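After the structure tokens below, expect a handful of questions from me.
Complex shown without one protein chain; remaining protein chains in place.
Up next is chain A:
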Amino acid sequence: MEVCNCIEPQWPADELLMKYQYISDFFIAVAYFSIPLELIYFVKKSAVFPYRWVLVQFGAFIVLCGATHLINLWTFTTHSRTVALVMTTAKVLTAVVSCATALMLVHIIPDLLSVKTRELFLKNKAAELDREMGLIRTQEETGRHVRMLTHEIRSTLDRHTILKTTLVELGRTLALEECALWMPTRTGLELQLSYTLRQQHPVEYTVPIQLPVINQVFGTSRAVKISPNSPVARLRPVSGKYLLGEVVAVRVPLLHLSNFQINDWPELSTKRYALMVLMLPSDSARQWHVHELELVEVVADQVAVALSHAAILEESMRARDLLMEQNVALDIARREAETAIRARNDFLAVMNHEMRTPMHAIIALSSLLQETELTPEQRLMVETVLKSSSLLATLMNDVLDLSRLEDGSLQLELGTFNLHTLFREVLNLIKPIAVVKKLPITLNLAPDLPEFVVGDEKRLMQIILNIVGNAVKFSKQGSITVTALVTKSDNRAPPDFFVVPTGSHFYLRVKVKDLGAGINPQDIPKLFTKFAQTQSLATRSSGGSGLGLAISKRFVNLMEGNIWIESDGVGKGCTAIFDVKLGISNESKQSGIPKVPANPQHANFAGLKVLVMDENGVSRMVTKGLLVHLGCEVTTVSSSEECLRVVSHEHKVVFMDVCMPGVENYQIAIRIHEKFTKRHQRPLLVALTGNTDKSTKEKCMSFGLDGVLLKPVSLDNMRNVLSDLLEHRVLYEAM
């Protein structure tokens, strides 16, 4: 703007121009002043503005420009020097600031531009992340679907449910149009359409298994995209759909029980696969994504596992059912067997009794008949009858014995007897027959053989008789030797039998040697089995049922012994040897009382704990002596209080003196009953009294006593009483 101090332009024509300039300058000034104000206002409002200094500069620049223009207003007319001065100052300042600002802007503008680019970049990034997150979310949802699917599949062990659920869930998760499962047929040559999701299909729709597309799918464990036109995928009615959706197929291994060996993950050498075909909806332009394929593969595996579990369960259920059936059958069989045994025992018992009675009659009467006057023919007939009936009686006894032996219900009847006499008796019995057959019999008894022994006399005789009888029966010539000795451990014995003589027992060995028919060594084991006979037809006439040796063996076993036969062969005779365990007795007379209390005769009294309650010292001592003599372990008490204190379940019998008049004595019986509530623990209560009339007996019974004895008791009486008592647990006749 030209400022001229000396010239006064006074052009009336230029006044309009001047006016416009004036006005413009004014407005410019106003604008220039308002811009910084706006700037300040808006910057103050915004929280972030890094370029304050620039703003100040810019503000200053604008203000000064505005000021310049403002001052210009005064220069249109003549103006003083101060105005010119101010003007100049303003202009100078403006120049300075503007230059500075210009310089500053050079630095700043690129920065500002780059901010903008960064902003754009970040926006793009955010959009990308959004997309990715969307993807992840989809994947996660898919994963959840898989888990749920798996859970559904594995929560049931029913084959059909598993497969159906698989298809349904897959269809839902992946939004499939169709989903199908092809299972191999029994022959393994075809795949049969077993399950579909939506459509009903014709039954027995099969495709051959050797199709290339199927082989391709079976060849890999991954899901394979196949053509929608392949036979396995042609399931939908082709109703003019424009674009068939993509199809994927995956193999599902069918594992057998046998694949699960220990330490052996099932190797897919099974070669049995099912085919799962999945189709996307048509006309949807959807494509199979990788994660969807992965999902399908995972599901296929899970299905395989679930199916195998179902198979295992089926198998185990089947096995268990079978086992239960077998158990039931076994139970029935056992019950039947028991019933049979019971029936047999009952039968035997009854028949035995029924048979014995007439038998005895026959034998007895025949014997009697024998004593009368008979013609020789009649005598012969009677003898035959007697012999036959004796034989029959023996047979019956044998059979009954054997069955009792087998049941284990037979018990030895122990007693003291003279061993030497026994042997002599046996020999006497056999001698007649031996003499007839001209077989000399010799008896050798060892010098250290005890005379009086404890054992089952009857059964031992039976054994010896049987063996010697056999020797006689099966010998045509030669002599028979019977040897009896006490066996020591260095004698020969069968290898699995060791003889251990204990203090009061010894092992008796009896050897019966004959020089008769002999036995084939191969037949020896059979000898002791029931009803097995090895003689030839010729010797069969000698009779016998073949039970003798079996029974003898059982008896020998009962006596804790062993029996065996040695033979050098047919025609060379044989030796029968048996060992049995017998007790030693010091008795010098037969069936006497044992003089050595340490070895009491009656096993049932040995150590029997009894309690004697008697106020009278003398009779107490006598009763105690009596019982001690019988082998009991006696505790004595002299009052009922003491009795109650001392009595325990170990005492088997309590003898209480009830001689004192009055009822008090009987109270002890009641108290003892109260003390022992269990019947088998309660000792037997016997009253010792001086009078045994009916009223006393009744009184005793009413107070719960098990027996009454008249004082003083003799030794024999006491012995009998104890036996009776222990056997029957009650005693009201021994007086």
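Everything below uses one rule, namely that contacts are C-beta pairs under 8 Å (C-beta built on N, C-alpha and C of every residue); 3 or more make two chains touch, one makes a residue touch a chain; residues count from 1.
In this section, contacts and distances are computed from a predicted model.
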Complex member absent from the view - protein name from UniProt, among "Large ribosomal subunit protein mL48", "Histidine-containing phosphotransfer protein", "Gap junction protein" or "Transcription initiation factor TFIID subunit 6": "Histidine-containing phosphotransfer protein"
Sole residue of A:V556, A:L611, A:L626 or A:C700 that reaches the chain not shown, by the stated touch rule: A:L626
Touching the absent chain when the full complex is considered, from A:L85, A:L189, A:L391 or A:L715: A:L715
For chain A, the residues touching the chain missing from this view: 595-598, 615-619, 621-623, 625-626, 628-629, 657, 659-661, 690, 711-715
